[in-house]
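One protein chain is absent from this view; the other protein chains keep their places.
Chain lettering (A, B and C) follows the sequence in which the chains are written, and residue indices restart at 1 in each chain.
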Amino acid sequence: MGLTEIRTVGKVSFDKPASEQKGLHNRWHPDIPFANTIKDGETVKIECLDWTGGQIGNNDSADDIRNVDLTKIHYLSGPFEIEGAQPGDLLLVEIMDVQPFQDQPWGFTGVFDKRNGGGFLDELYPSAAKAIWDFEGIYCTSRHIPHVKFAGLIHPGILGCAPSSEVLATWNRREGELIAANKLDRIVAQPPEPINAHTGAAEADVAEKVAKEGARTIPGRPEHGGNCDIKNLSRGSKVYLPVHVPGAKFSVGDLHFSQGDGEISFCGAIEMAGVITINFKVIKNGVADLGLKSPIYIPGPVEPQFGAGRYIYFEGFSVDQHGKQHYMDVTVAYRQTTLRCIEYLRRFGYSDYQIYLLLSCAPIQGHVAGIVDIPNACTTLGLPMDIFDFDISPSGLAKKLDMGSCAFETGVKEGRVTAGGENSEHSFGGGMTYKSSVVDKVKDAVSG
Amino acid sequence: MGLTEIRTVGKVSFDKPASEQKGLHNRWHPDIPFANTIKDGETVKIECLDWTGGQIGNNDSADDIRNVDLTKIHYLSGPFEIEGAQPGDLLLVEIMDVQPFQDQPWGFTGVFDKRNGGGFLDELYPSAAKAIWDFEGIYCTSRHIPHVKFAGLIHPGILGCAPSSEVLATWNRREGELIAANKLDRIVAQPPEPINAHTGAAEADVAEKVAKEGARTIPGRPEHGGNCDIKNLSRGSKVYLPVHVPGAKFSVGDLHFSQGDGEISFCGAIEMAGVITINFKVIKNGVADLGLKSPIYIPGPVEPQFGAGRYIYFEGFSVDQHGKQHYMDVTVAYRQTTLRCIEYLRRFGYSDYQIYLLLSCAPIQGHVAGIVDIPNACTTLGLPMDIFDFDISPSGLAKKLDMGSCAFETGVKEGRVTAGGENSEHSFGGGMTYKSSVVDKVKDAVSG
Amino acid sequence: MGLTEIRTVGKVSFDKPASEQKGLHNRWHPDIPFANTIKDGETVKIECLDWTGGQIGNNDSADDIRNVDLTKIHYLSGPFEIEGAQPGDLLLVEIMDVQPFQDQPWGFTGVFDKRNGGGFLDELYPSAAKAIWDFEGIYCTSRHIPHVKFAGLIHPGILGCAPSSEVLATWNRREGELIAANKLDRIVAQPPEPINAHTGAAEADVAEKVAKEGARTIPGRPEHGGNCDIKNLSRGSKVYLPVHVPGAKFSVGDLHFSQGDGEISFCGAIEMAGVITINFKVIKNGVADLGLKSPIYIPGPVEPQFGAGRYIYFEGFSVDQHGKQHYMDVTVAYRQTTLRCIEYLRRFGYSDYQIYLLLSCAPIQGHVAGIVDIPNACTTLGLPMDIFDFDISPSGLAKKLDMGSCAFETGVKEGRVTAGGENSEHSFGGGMTYKSSVVDKVKDAVSG
Partner (left out) sequence: MGLTEIRTVGKVSFDKPASEQKGLHNRWHPDIPFANTIKDGETVKIECLDWTGGQIGNNDSADDIRNVDLTKIHYLSGPFEIEGAQPGDLLLVEIMDVQPFQDQPWGFTGVFDKRNGGGFLDELYPSAAKAIWDFEGIYCTSRHIPHVKFAGLIHPGILGCAPSSEVLATWNRREGELIAANKLDRIVAQPPEPINAHTGAAEADVAEKVAKEGARTIPGRPEHGGNCDIKNLSRGSKVYLPVHVPGAKFSVGDLHFSQGDGEISFCGAIEMAGVITINFKVIKNGVADLGLKSPIYIPGPVEPQFGAGRYIYFEGFSVDQHGKQHYMDVTVAYRQTTLRCIEYLRRFGYSDYQIYLLLSCAPIQGHVAGIVDIPNACTTLGLPMDIFDFDISPSGLAKKLDMGSCAFETGVKEGRVTAGGENSEHSFGGGMTYKSSVVDKVKDAVSG
């Protein structure tokens, strides 16, 4: 009588490679077979790997970050059949809890090397760096970023239902056009890629099709959500997800102990493996009834609250660090806002890389402020003062504390390439790298 | 003994044109004379006009919005001398209160005609529209947007210290380069403009110089803040402003009873005239000590709070309404996010223009969510459910209510141009208009 | 068109005694004539005197507190006729705003002399003391309690509708029985008292009746609310008041800029004169429909918020300061809780009287914690750390600051009777004094 232990419908193993686990997959495609079945109205637990599938270690070197193989990421748990769900329905996903595994009470935040993934500030901070975070209940701390402790706003970075064939075709066309038109020296989107595609329990012929057509897990997309990295989609939140295929084929992964708005360093949340507890309900015909083109959600009631007056807010505008005026570019403005915060925190002894890591994962508020006064978009970034164990309020000259160092890749120290560093051989995992010409330029710049 | 009435250092008149009042000005320039003097540590009251200087009436037509003269706006109060302030200091501005005038308990929100100012969504909503808001204490309501009531997050849209000659030169060079390089069919920035320049109490020669060189009040700029339109820079906030000239030459204006993140309809806050109460303190050498390149602020403790779980959040991505994929463009993503919200609220009976107006001025939360997963930037918009007097939560089919209408310009009804409308003669005030070719295209589109 | 200035339906004068102003009264009685009429649905402004009717000055002596005439207090504004209100209806009172008068930006908090009014801790702190508070917008500070600044949680101490004859008779019977049975050396309730009864605009015969029968304004009572001193019945709150007589006869007064839970020093809020803006709506038959025996209310959304983790909480139990165990007595427990807080703050240099005053008026949270574990009731008191401009968190030995002094009555210094003090002649105003035998004992104690 009464509730007994909550059923776990998705399990992961740490004893064999993610690519060999049939309840995982790393592409979005309607043909990946169901990993398990969940009743309409049921609450279940789903285990998830960290987003790199275990490529990162609890140690003091960022070489694993530098070398991460970006074709071997985002092994999502699922897809799950939700009984009764049909195209046109909404799947109401209520996140009852997210927890790390009891025997793995730690996570990591990384800055990717500009030559392998990069990040929002890679023009300024091109080296790989890392911070390990220890979890004790609701709180986390890092030996790599001292004098900081905060409660996790814990959430999944990725969740969504599988696309239909039509939706998938739209994605591939849309992003393909962007790639075709690209004139930047950057890779601008990830087309389907058979290498290291993991298609779950698919038989060979389906597997081949999925590998060839399946959408990559980077980025999020409007039709289903997916890789949204929304920090307050946390404990207690209700998400309304459009259903595109019979049974919904819901998948989830990329758990974050905490994240700041923007997740700016790309591997920027506190990435972790763990367990998510979800209640599922099917809302028949919900897409039309609610008029939804993209998911909506209602946050939960338990996010850490600091009080409005316990934030320092930084302002940034669409004038870049070279003094160039951009026209109404919120992306430029938000980058400037993060730089203003880095400059401010420097004076307490933190290195730029430590702050870059911290802004990626701490619960900072990134707001669009004004976007109508040409040519300057203005954004703001709210930094909670209470995550520091010393006073960071703006009251005159600061005293520098001993802040140690975050982890760096070999050949780099405090963000500077050391003697010999430029010659070290990098064997990146591949995936979302720069075009080779860019890599060469960067190499020149870094070693120059 | 004890505090007596707080001194009012800046007064405005409603009996004569703003351009004739010597304590006002509408350019940023180091040579505009002081309007009054304030002691270091003093708390004073400063009266302010609304940002149009009184061009808008409390009525049910948006013709005044359509015809607003954009060269006659932003008559700021000041500049004030803060005793002892020197370049390199910070001016700590604590906003003790902002109030409308007792005998003018109302404000307005406008959508500008695409041919005269436009706004964030003017491609979709090109007509002028308006909502009048009545103030009763902390709350506002509008006969043009029924079933909504909320507490004001009241704040100044513009505050800052005058630029030095060097800073001013930087602005004019920087924005001039943008204008010179412009290939869009839009005006991308406002160069200095002698027409209708109001230079305060300046004598003729100085007035001429200021009119010729003075920076426009649109946009905000990193070196001093200015026109930032930051919604939570409200009652109780402390702003740290860099000082560039002796005496600081602080100015303030463009009071808002409330505003949403982005102020998307351009005239998007609840614009009002009123009184701001400020305490001023000089922090010697603060710019260097705090390492500031742009203002920072700490919000006040009294902003309206709804509880995290009382928001509906919408998600938007950098795929535009034509299905085109953009590369990591937060501006595009935020526009999509606002459209998702408009689509959602339609089903309760509101017109798109009503919602556009509402999202501009209600305390919505616009967040940068994910900006590292190529090619999709993701933003979120949190809409507080408790500003409505009916239930807007996502629970199936909605019942349409009688929502009346917002005010439109002549010849437009519910956002559609009516018979004859396309032939009506528009005599816009000028200023930030579109290039003529664009206007022609728009005319074609509207009348087509 | 649109809202014009809000109508003021009750005005007060500072040029003549409260007792001569016909729109005021200081008794609850159904026969006091209407002072003015308000429409159902209307929003109006009502001016109010401070609760002492102007007996207290903005100065540095507490002699006026010591000598306050307690028969001349609580001159309420009203009673107002609300059109259409009938017995059995509810009056929905929405508090749109409360503001001090612009030319009187100050208030006061008093500790009453134990011989004239006393307070919650008068056994320990028998002398009269006072703090004057200066208002600057939302904030207040006091020269008598340095290093403290906070935003007001501004509210009326008293509001309610007139009792019917039956309700009034119940009150007089009920409190009369308490007085008749009293064996304490304290005055336990205030019976009707013709002396200094102010019956508004009543003609002589009615005035006499009212003076003879009218209920005193101390205390609050379940049937109508009245003098409740509820700190979060502030800006934006909706109160549902039972209507007992035709027209409701609503009255309001005793405005507080801020108050702590308990208002412990009796004159414990920051008492002020000012203006309250209220919207009135009649809910027909609401008493029965909602099943109300006492008022209910929904707080407003703008109360100052500090964040849960920005409070220090103190615990108190029903063991008194003499070590005596009481049985489940929440009153004893709350007194102990306040004493724990006083002891804690002493170490920063504040005197006990300063803290007593501060706890009375600052937004402290007084909670019932456990009331079922015999014999100890447990209460908690949350003190917001952010009202201090220095760090009061529990981190080892504190540094004492120069805290000056609050105001005391003549002959008392820092809460101790000085030489000559015991002989000073006190001529109290009368009213809620101790029984004479108690006064004698206190005199002995104080001078002994």
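By our rule, a contact is a pair of C-beta atoms (placed from the backbone, for glycine too) under 8 Å apart; a residue touches a chain by one contact, two chains touch by 3 or more.
Keep in mind it's a predicted model, so treat the numbers as computed, not measured.
Asker: Out of B:115, B:310 or B:326, which touches the unshown chain?
Answerer: Counting the whole complex, the residue in contact with the absent chain is B:310.
Asker: From the list C:23, C:53 or C:262, pick the residue that touches the absent chain.
Answerer: The one listed residue touching the chain not shown is C:262.
Asker: Looking beyond the chains shown, say which of C:10, C:23, C:53 or C:119 touches the absent one.
Answerer: C:119
Asker: Which candidate, A:235, A:256, A:326 or A:367, sits in contact with the chain we can't see?
Answerer: The missing chain is touched by A:235.
Asker: From the list C:99, C:351 or C:379, pick the residue that touches the absent chain.
Answerer: Going through C:99, C:351 or C:379 one by one, C:379 is the residue touching the chain not shown.
Asker: Contact with the hidden chain only, please: which chain B residues?
Answerer: Residues in contact with the chain left out: 305-310, 386, 391.
Asker: What chain C residues would touch the chain not displayed?
Answerer: Those residues of chain C that touch the unshown chain are 119-120, 170, 174-175, 177-178, 182, 184, 187-190, 218-222, 225, 227-233, 236, 240, 261-266, 268, 283, 286, 289-303, 305, 307-309, 311-317, 319, 323-331, 334, 336, 340, 343-344, 346-347, 365-380, 382, 393-394, 396-397, 432.
Asker: Please identify, in ascending order, the residues of chain A that touch the omitted chain?
Answerer: Contact residues on chain A toward the absent chain are 1-6, 43, 58-60, 95-97, 102-103, 105-106, 132, 134-139, 143, 151, 235-236, 277, 279, 300-306, 386.
Methods note: only the chains that are shown with their structure count from here on.
Asker: Call it same or different for chain A and chain B: same when shared residue numbers make up over half of all numbers used at their interface.
Answerer: On the two sides of the chain B and chain A interface, the residue numbers are mostly the same, over half being shared.
Asker: Round to the nearest whole Å and give the separation of the Cα centres of chain B and chain C.
Answerer: Measuring from centre to centre gives 42 Å for this pair.
Asker: For chain A and chain C, what's the span in angstrom between their mean Cα positions?
Answerer: Chain centroid spacing, chain A to chain C, equals 53 Å.
Asker: Between chain A and chain B, tell me the centre distance in angstrom, where each centre is the average of that chain's C-alpha atoms.
Answerer: Centre separation, chain A to chain B: 33 Å.
Asker: Can you list the residues of chain C that touch 2 or more other chains?
Answerer: In chain C, the residues touching two or more other chains are 305-306, 386.
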